[in-house]
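A single protein chain has been removed from this complex, and every other one stays in its place.
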Amino acid sequence: MPPASLADIQAALGGTLHGDPHRRIERIAPLASAGPGDITFLSNPRLRHQLQGSQAGCVIVSPAVADLARQRGDTLETPDPYLYYARLSQWWAARMAPAPSPGVHPTAIVDPQAEVHPSVSIGPLCTIEAGAVLGSGCRLAARVHVGAGAVVGADGRLGVGVVIGSGCSVGDRAILHPGAVIGADGFGFAPAGGAWHKIEQLGSVRIGCDVEVGANTCIDRGALGDTVVGDGVKLDNLVQIGHNVQVGAHTAMAGCVGVAGSAVIGAHCTIGGGAVVLGHLELADGVHVSAATVITRSIREAGHYSGVYPFEDNAAWERNAATLRRLHELRGRVRDLEKNRTP
Amino acid sequence: MPPASLADIQAALGGTLHGDPHRRIERIAPLASAGPGDITFLSNPRLRHQLQGSQAGCVIVSPAVADLARQRGDTLETPDPYLYYARLSQWWAARMAPAPSPGVHPTAIVDPQAEVHPSVSIGPLCTIEAGAVLGSGCRLAARVHVGAGAVVGADGRLGVGVVIGSGCSVGDRAILHPGAVIGADGFGFAPAGGAWHKIEQLGSVRIGCDVEVGANTCIDRGALGDTVVGDGVKLDNLVQIGHNVQVGAHTAMAGCVGVAGSAVIGAHCTIGGGAVVLGHLELADGVHVSAATVITRSIREAGHYSGVYPFEDNAAWERNAATLRRLHELRGRVRDLEKNRTP
Partner (left out) sequence: MPPASLADIQAALGGTLHGDPHRRIERIAPLASAGPGDITFLSNPRLRHQLQGSQAGCVIVSPAVADLARQRGDTLETPDPYLYYARLSQWWAARMAPAPSPGVHPTAIVDPQAEVHPSVSIGPLCTIEAGAVLGSGCRLAARVHVGAGAVVGADGRLGVGVVIGSGCSVGDRAILHPGAVIGADGFGFAPAGGAWHKIEQLGSVRIGCDVEVGANTCIDRGALGDTVVGDGVKLDNLVQIGHNVQVGAHTAMAGCVGVAGSAVIGAHCTIGGGAVVLGHLELADGVHVSAATVITRSIREAGHYSGVYPFEDNAAWERNAATLRRLHELRGRVRDLEKNRTP
């Protein structure tokens, strides 16, 4: 791939260039380590002290630091450097790895009753069942499975080994990473006679547009109704979404989050890594949950919520944890002291 | 699929029908949203207030609410409506998706030394190694792997991409969801000279009858002896079962649970989502562990155990968590106050 010039970048993505349009850019790099062939960005104003020492060929900056940055060298000025970086990374990735040619690999197994748009690219060993629909521009890596009647919108990117269960649907521009499983059975059983009796999961999964699903993440199908994931939702790796969960638009969940069945999570929420949301709860729009926090009741108001045991040196933790187990008693002792206080 | 009549349902599943046997049922639906073509159930007596307003074509009810329910319309009366619903869902699912015809997909790779019952259905791209045994009625979806000498009992349903390692065994009527891995190596190393030396895992995994294993769940093989999962055990998605663990019959674990090596978990336990059970512990029969609780010592008595940090508004959490780190000291201060109390 030939290096891009600053003029190429500006032509593709806009911004105001102060510097040499012919400068060749070979890489995008972090501010601290960027060299003369690299473009970088400054989005966090607290890092502005790194500007002066940076060897970067060009820095993407906001107007607030533009003057300072221009003293150092070439700049691309734009209102939101981080967003510009995101778009630059997309442009860069498309240059590095152009979309594969449309077509079906000869080892893929596509049911004649599947509807595959002619622009779709299907990798080796994929299995596309009857009634499945693949929208225009979809790119399936190796051994993707799309079950009977499942629908994938336009321009989906499905990683190696992705499984989309029968009857599930995924909107346009989906990115599903390797090993993601959409539409396994929800976890539902009726207890009777000391055993669990399976409740067949008759619903499906409906995923909106612009959704990204991480590697080995699981989204279960609904018991009766559907599990619903809104537009623009981003799920990291190894996330578990139980049956009949609803995830509002543009909500993001970091790795290893677990959301139990029938939870309703609002729009524009963020759930930190390893957090757990119990079943049948409701979280309002704009709720931000810290990593590893366990949400045990509904949250009606936007805000930032946490519940993490503070870690310590093991010996200190042991002392405090032992006391914690008698905390209620300790409160009683304080009460007694208060009652008996000399007036 | 033609709709079922209430008479069809009663003929298949029993119960006392009060209403029109010719009524056609097109769907099973929740009580709150069921319409005239739907059958629903009332299992939680606290929801009986929803009965009057329900548009459902028929409600499955217990004798306790039968009179009330019959004022509204058609009912199917049965001692345990939730169990009836479970069995109805099974009957319904079997009607919707009849079992595939027996046979081996031409792209499946079945070793001539595997023992495959003639009634088995093997999907595309499966790999069945020498000495593997597949019992009657097994249904393997696409790209299932059954390793050398592994045994799957009768009527197993193995989802896309399931891996059963060599020498492992799974009892009758198993349901394994996509991406489940049975029989990866347990995590065992001898530390020496600043490095970890692999302990090859020479045991296997033995799984009982009527076990369900969720998507991307892992059950490791034993180091010397076997990892053992009892009859009727239900594991949700993304669960980790370490080597040499024993899980008692009819125990259920929700998503993202981790059980470390050599733990022995009793029968009829429930482990909530995201909980962790440390290694070499024993849990008695009938132990119920709340979601996200960490079990750090053995539990000898049946009961309900919890250990979850209560979440709060982040600012409140910060204050309380900071105090928690000085809790032992605080107890000391209370002690001092008690000692110095005016007698």
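Each chain carries a letter (A and B) given by its place in the written order, and its residues are counted from 1.
The rule is short, and it goes like this: a residue touches a chain if its C-beta (ideal position, glycine included) is under 8 Å from a C-beta of that chain, and two chains touch if they have at least 3 such contacts.
Because the structure is predicted, anything quoted here is derived from the model rather than measured.
Here the missing chain is touched by one residue of A:Gly19, A:Gly37, A:Pro191 or A:Gly273, and it is A:Gly273.
Of the candidate positions A:Gly15, A:Gly73 or A:Gly179, contact with the hidden chain is made by A:Gly179.
The omitted chain makes contact with just one of the residues A:Ile9, A:Ala252 or A:Cys269: A:Ala252. Touching the chain that is not shown, out of B:Gly57, B:Gly230 or B:Gly258: B:Gly258 (per the contact rule at the top). Subunit A meets the missing chain through residues 27-30, 33, 80, 82-83, 85-87, 89-90, 92-93, 96-97, 107, 123-125, 141-143, 159-161, 175, 177-179, 210, 212, 214-216, 232, 234, 236-238, 250, 252, 254-256, 268, 273-274, 291-292, 308-314, 317-318, 321-322, 324-328, 330-331, 334, 337-338, 341-342.
Panel shows subunit B; residues 107, 109, 125, 127, 143, 145, 161, 163, 165-166, 179, 181, 184-185, 187, 189-190, 192, 194-202, 216, 218, 220, 223-225, 238, 240, 242, 256, 258, 260, 274, 276, 278, 289-290, 293-296, 303-310, 312, 316, 319-320, 322-324, 326-327, 330, 333-334, 337, 340, 342 of it touch the chain omitted from the view.
The rule is simple: only the chains that are shown with their structure count from here on.
Averaged C-alpha coordinates give centres for subunit A and subunit B that are 26 Å from one another.
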